[in-house]
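As you look at this complex, bear in mind that one protein chain is not there, while each of the others sits in place.
Now for subunit A:
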Amino acid sequence: MTSIGTGYDLANSIFSPDGRNFQVEYALKAVENGGTSIGIRCKEGVVLAVEKIITSKLLKPGANKRIATVDRHIGIAFSGMIPDGRHFIDRARDEARAWRDTFKTPITTADLASRMGGYMQAYTLYQSVRPFGITTIIAGYDSPEDERVDGEVGRGPSCGAGGKVAGKTHGGPYLYMIEPSGLYWGYYGAATGKGRQAAKAELEKLDLQGDSLTLEQAVKEAARIIYVAHDDSKDKDFELEMTWISGPDGPTKGLHQEVPKALREEAERLAKKALEDDDEEEAKEEKKDDDKMEE
């Protein structure tokens, strides 16, 4: 960055002459040091997975979660500065509640992403604040059924169309990623944090736009990708944290929940096995190359 030291990186509210906001770019650097987070969207639901680096043996296994529930049907994972992430989640929960207070219905994933994107963006505008040092992945399953309004006691007339249009579907799985600048897109597969490059390369190999990937396969892929993206040489140990959301007919009944222990362990076993197989293949190829050299 040639413009560093020119004074344009000292505050949020000042652009550099070439139109950049350096504070936001530095925030992205903070994210790039954080543990990898990924999200996979498939037809049946969404999976979130996080590589939680174990910084000390004194930390309790399974504690200090990095994926949180918002309302009942949305999950948020983040990479970067953990306190920033915690605050972000608090704010998201407030937004979800405020939405319920006004509309008496759960917030949709798109609306939450929009509101939280706006919130992040506001932190790039003022002298008095710094941008969030996190990139967050928001996953949710909006109910495809007629959502009951909070406090509703009856169902109205049982005959007639009741305002419904035949064949029209609602809701479904959604995945968004918000960056420190406040920029957010909807994704089929999203990755952020230290191992995002490797993770993105793996995500691109999956058929996420078709409907071939089941939710359980997505869980297994998510575990494998986190293992692939993990850098053995730099960080010793990590914990895999995974949550998922399915539709009302699926295993979580439309709720955001932790992936059951049995399934997670199975996914981790397969992930480790896949890694070992890769290593063996690489070793073989290396050997082949060596043989060629000798010839």
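Here is the rule we use: contacts are C-beta pairs under 8 Å (C-beta built on N, C-alpha and C of every residue); 3 or more make two chains touch, one makes a residue touch a chain; residues count from 1.
Here is the rule we use: contacts and distances are computed from a predicted model.
Asks: Which name from "Proteasome subunit beta", "Trafficking protein particle complex subunit", "Cytochrome c oxidase assembly factor 6" or "LSM complex subunit LSm2" does UniProt give the chain that's left off?
Replies: Of "Proteasome subunit beta", "Trafficking protein particle complex subunit", "Cytochrome c oxidase assembly factor 6" or "LSM complex subunit LSm2", the absent chain's UniProt record names it "Proteasome subunit beta".
Asks: With respect to the chain omitted from the figure, which of A:Arg20, A:Arg93 or A:Lys200 is a touching residue?
Replies: From the options A:Arg20, A:Arg93 or A:Lys200, the contact with the absent chain belongs to A:Arg93.
Asks: Just to verify: which one of A:Gly151, A:Gly167 or A:Gly210 makes contact with the chain not shown?
Replies: A:Gly151
Asks: Please identify which residue in A:Thr6, A:Asn33 or A:Asn64 touches the non-displayed chain.
Replies: With A:Thr6, A:Asn33 or A:Asn64 as choices, the missing chain is touched by A:Asn64.
Asks: List the residues of subunit A that touch the chain left out of this view.
Replies: Counting only subunit A, the missing chain is touched by 60, 62-65, 68-69, 71-72, 93, 96-97, 100, 104, 150-156.
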